[in-house]
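Moving on to subunit A:
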Amino acid sequence: MMALILIALVTLASAAAAMLLRNLIHSALLLTASWAGLAAFYLWAGAEFVAFAQVLVYVGAISMVVLFAVLLTRPPQPMPVTPPNTLGRALVALITGGAVLGVFIGAIVSSPLPATAAPAPTVSVKQLGLELAGRHAGALLIVGALLTVALLGAVVLAATDREPVGASLDDVRGRPPGTPLQKSGDAP
Partner candidate 1 sequence: MSLSSLQLCLLFSSALFCLGLMAALSRSNTILVLLGVELMLNAANVNFIAFWRYGPNPEAATGVVFVLFAIAVAAAEAAVGLALVIAIYRHQKNIRLQEATRLKG
Partner candidate 2 sequence: MLGSGLLSGLAVTAKNLVGSFHDPARLTTVEYPEQQAKLPEAYRNFPFLVSENATDPMGTLRCVACQICEKECPPQCIYIEKSKDKKPDATGKLQLYPAIFDIDTSVCMSCQICVEVCPFEAIKMDQVFAIATTDRFDALLLKREQLAKPNAYYHTIHPTEAAEVDARLATERKAAAEKAAAAAAAKAAAPKPPAPPPAA
(Lines give C-alpha, C1' and ligand atoms only; values in the text may rest on other atoms or scores of the structure.)
Protein backbone atom coordinates (compact mmCIF):
# COMPACT_ATOMS: atom_id res chain seq x y z
CA MET A 1 0.00 0.00 0.00
CA MET A 2 2.76 2.39 0.92
CA ALA A 3 4.59 1.44 -2.26
CA LEU A 4 1.50 2.20 -4.29
CA ILE A 5 1.11 5.63 -2.70
CA LEU A 6 4.76 6.39 -3.26
CA ILE A 7 4.64 5.33 -6.89
CA ALA A 8 1.46 7.30 -7.45
CA LEU A 9 2.91 10.42 -5.88
CA VAL A 10 6.11 10.26 -7.90
CA THR A 11 4.21 9.62 -11.11
CA LEU A 12 1.69 12.35 -10.52
CA ALA A 13 4.28 14.86 -9.41
CA SER A 14 6.47 14.35 -12.45
CA ALA A 15 3.45 14.39 -14.75
CA ALA A 16 2.19 17.60 -13.18
CA ALA A 17 5.60 19.21 -13.40
CA ALA A 18 5.89 18.08 -17.00
CA MET A 19 2.61 19.73 -17.87
CA LEU A 20 3.47 22.96 -16.09
CA LEU A 21 7.04 23.57 -17.21
CA ARG A 22 7.81 25.85 -20.07
CA ASN A 23 10.91 24.05 -21.20
CA LEU A 24 9.70 21.37 -23.55
CA ILE A 25 12.75 19.16 -23.13
CA HIS A 26 12.28 19.17 -19.38
CA SER A 27 8.63 18.37 -19.90
CA ALA A 28 9.45 15.46 -22.12
CA LEU A 29 12.06 14.08 -19.76
CA LEU A 30 9.80 14.45 -16.74
CA LEU A 31 7.02 12.77 -18.62
CA THR A 32 9.41 9.94 -19.35
CA ALA A 33 9.99 9.68 -15.64
CA SER A 34 6.26 9.54 -15.06
CA TRP A 35 5.91 6.78 -17.66
CA ALA A 36 8.63 4.90 -15.86
CA GLY A 37 6.60 5.42 -12.69
CA LEU A 38 3.62 3.85 -14.41
CA ALA A 39 5.82 0.89 -15.30
CA ALA A 40 6.67 0.61 -11.63
CA PHE A 41 2.95 0.61 -10.90
CA TYR A 42 2.41 -2.25 -13.33
CA LEU A 43 5.24 -4.15 -11.69
CA TRP A 44 3.66 -3.54 -8.32
CA ALA A 45 0.37 -4.83 -9.64
CA GLY A 46 2.07 -7.99 -10.89
CA ALA A 47 1.79 -7.27 -14.58
CA GLU A 48 5.46 -7.82 -15.31
CA PHE A 49 5.09 -8.12 -19.03
CA VAL A 50 3.07 -4.95 -19.33
CA ALA A 51 5.63 -3.10 -17.24
CA PHE A 52 8.48 -4.07 -19.51
CA ALA A 53 6.40 -3.30 -22.58
CA GLN A 54 5.59 0.09 -21.07
CA VAL A 55 9.26 0.86 -20.53
CA LEU A 56 10.24 -0.39 -23.95
CA VAL A 57 7.53 1.50 -25.80
CA TYR A 58 7.21 4.66 -23.75
CA VAL A 59 10.66 5.22 -22.28
CA GLY A 60 12.51 3.65 -25.15
CA ALA A 61 10.56 4.79 -28.16
CA ILE A 62 7.84 7.38 -27.62
CA SER A 63 10.04 9.59 -25.47
CA MET A 64 12.65 9.53 -28.20
CA VAL A 65 10.13 10.50 -30.82
CA VAL A 66 8.85 13.29 -28.62
CA LEU A 67 12.34 14.62 -28.00
CA PHE A 68 13.08 14.39 -31.68
CA ALA A 69 9.95 16.32 -32.49
CA VAL A 70 10.84 18.94 -29.91
CA LEU A 71 14.31 19.39 -31.36
CA LEU A 72 13.06 19.47 -34.92
CA THR A 73 10.47 22.12 -34.17
CA ARG A 74 12.62 24.70 -32.47
CA PRO A 75 10.74 27.95 -32.94
CA PRO A 76 12.75 30.77 -34.51
CA GLN A 77 12.46 32.59 -31.20
CA PRO A 78 11.74 31.26 -27.77
CA MET A 79 8.01 30.98 -27.24
CA PRO A 80 6.60 33.99 -25.42
CA VAL A 81 6.06 33.27 -21.78
CA THR A 82 2.35 33.86 -21.74
CA PRO A 83 0.64 33.57 -25.07
CA PRO A 84 -2.64 35.42 -25.39
CA ASN A 85 -5.74 33.99 -23.74
CA THR A 86 -3.57 31.58 -21.80
CA LEU A 87 -4.98 32.70 -18.51
CA GLY A 88 -8.50 32.24 -19.68
CA ARG A 89 -7.75 28.89 -21.21
CA ALA A 90 -5.92 27.79 -18.11
CA LEU A 91 -8.93 28.79 -16.05
CA VAL A 92 -11.29 26.85 -18.26
CA ALA A 93 -8.97 23.85 -18.16
CA LEU A 94 -8.68 24.07 -14.40
CA ILE A 95 -12.43 24.24 -13.94
CA THR A 96 -13.09 21.39 -16.34
CA GLY A 97 -10.34 19.26 -14.93
CA GLY A 98 -11.37 20.00 -11.38
CA ALA A 99 -14.96 19.16 -12.11
CA VAL A 100 -14.08 15.90 -13.79
CA LEU A 101 -11.75 15.01 -10.96
CA GLY A 102 -14.40 15.87 -8.43
CA VAL A 103 -16.91 13.64 -10.15
CA PHE A 104 -14.40 10.81 -10.36
CA ILE A 105 -13.38 11.10 -6.73
CA GLY A 106 -16.94 11.25 -5.62
CA ALA A 107 -17.84 8.20 -7.64
CA ILE A 108 -14.84 6.21 -6.52
CA VAL A 109 -15.11 7.02 -2.86
CA SER A 110 -18.81 6.49 -2.69
CA SER A 111 -18.99 3.21 -4.59
CA PRO A 112 -18.37 0.12 -2.51
CA LEU A 113 -15.54 -1.39 -4.46
CA PRO A 114 -14.36 -4.66 -3.02
CA ALA A 115 -10.67 -5.35 -2.94
CA THR A 116 -10.54 -9.03 -3.62
CA ALA A 117 -7.57 -11.17 -4.65
CA ALA A 118 -5.23 -10.33 -1.83
CA PRO A 119 -2.39 -12.37 -3.39
CA ALA A 120 -1.43 -10.68 -6.61
CA PRO A 121 -2.58 -12.65 -9.62
CA THR A 122 0.16 -13.64 -11.98
CA VAL A 123 -0.14 -14.12 -15.65
CA SER A 124 2.65 -16.02 -17.34
CA VAL A 125 4.13 -14.89 -20.62
CA LYS A 126 3.00 -18.13 -22.16
CA GLN A 127 -0.59 -17.58 -21.07
CA LEU A 128 -0.46 -14.06 -22.40
CA GLY A 129 0.86 -15.31 -25.70
CA LEU A 130 -1.88 -17.89 -25.95
CA GLU A 131 -4.50 -15.26 -25.18
CA LEU A 132 -3.08 -12.91 -27.77
CA ALA A 133 -2.78 -15.49 -30.49
CA GLY A 134 -5.96 -17.26 -29.57
CA ARG A 135 -8.93 -15.31 -28.35
CA HIS A 136 -7.59 -11.94 -29.44
CA ALA A 137 -5.97 -12.98 -32.69
CA GLY A 138 -8.26 -10.74 -34.70
CA ALA A 139 -7.46 -7.74 -32.56
CA LEU A 140 -3.79 -8.53 -32.82
CA LEU A 141 -3.99 -8.52 -36.59
CA ILE A 142 -5.86 -5.25 -36.57
CA VAL A 143 -3.27 -3.70 -34.27
CA GLY A 144 -0.54 -4.93 -36.54
CA ALA A 145 -2.25 -3.37 -39.52
CA LEU A 146 -2.81 -0.18 -37.56
CA LEU A 147 0.86 0.05 -36.62
CA THR A 148 1.95 -0.51 -40.18
CA VAL A 149 -0.43 2.13 -41.47
CA ALA A 150 0.61 4.51 -38.72
CA LEU A 151 4.27 3.99 -39.57
CA LEU A 152 3.67 4.64 -43.23
CA GLY A 153 1.49 7.62 -42.44
CA ALA A 154 4.08 9.11 -40.15
CA VAL A 155 6.76 8.69 -42.79
CA VAL A 156 4.59 10.30 -45.44
CA LEU A 157 3.67 13.18 -43.16
CA ALA A 158 7.15 13.90 -41.93
CA ALA A 159 9.02 13.20 -45.14
CA THR A 160 10.93 16.23 -46.31
CA ASP A 161 11.67 16.79 -49.89
CA ARG A 162 15.09 18.26 -49.41
CA GLU A 163 17.12 19.45 -52.29
CA PRO A 164 19.31 16.72 -53.63
CA VAL A 165 22.80 16.93 -52.21
CA GLY A 166 25.04 19.32 -54.06
CA ALA A 167 22.31 20.09 -56.55
CA SER A 168 22.54 23.71 -57.41
CA LEU A 169 25.13 25.73 -55.67
CA ASP A 170 23.70 28.87 -57.16
CA ASP A 171 20.46 28.37 -55.31
CA VAL A 172 22.30 28.05 -52.07
CA ARG A 173 24.62 30.90 -52.90
CA GLY A 174 21.95 33.30 -54.02
CA ARG A 175 19.99 33.13 -50.82
CA PRO A 176 20.53 35.91 -48.31
CA PRO A 177 22.39 34.58 -45.30
CA GLY A 178 20.21 33.14 -42.63
CA THR A 179 17.39 31.96 -44.85
CA PRO A 180 16.79 28.26 -44.55
CA LEU A 181 17.02 25.76 -47.35
CA GLN A 182 13.43 25.59 -48.42
CA LYS A 183 11.77 24.14 -51.43
CA SER A 184 9.69 26.46 -53.50
CA GLY A 185 6.74 24.12 -53.07
CA ASP A 186 6.66 24.94 -49.40
CA ALA A 187 6.11 28.63 -49.89
CA PRO A 188 3.05 29.84 -48.00
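The set was built so that all candidates are chains of the complex that A comes from, given by their letters.
Assume a contact is a pair of C-beta atoms (placed from the backbone, for glycine too) under 8 Å apart; a residue touches a chain by one contact, two chains touch by 3 or more; residues count from 1.
Quick caveat: nothing in here was measured; it's all calculated off a predicted structure.
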| item | value |
| --- | --- |
| Numbered candidate touching subunit A, per complex, among 1 or 2 | 1 |
| Residue numbers on subunit A that touch candidate 1, as the complex places them | 1, 4-5, 8, 11-12, 15-16, 18-19, 24, 27-28, 31, 34-35, 38, 41-42, 45-47, 49-50, 53-54, 57-58, 61-62, 65-66, 68-70, 72-73, 75-76, 79, 83, 85-86, 89-90, 92-94, 96-98, 100-101, 104-105, 108-109, 113-117, 120-121, 123, 127-128, 131-132, 136, 139, 143, 146-147, 149-151, 153-155, 157-158, 160, 186, 188 |
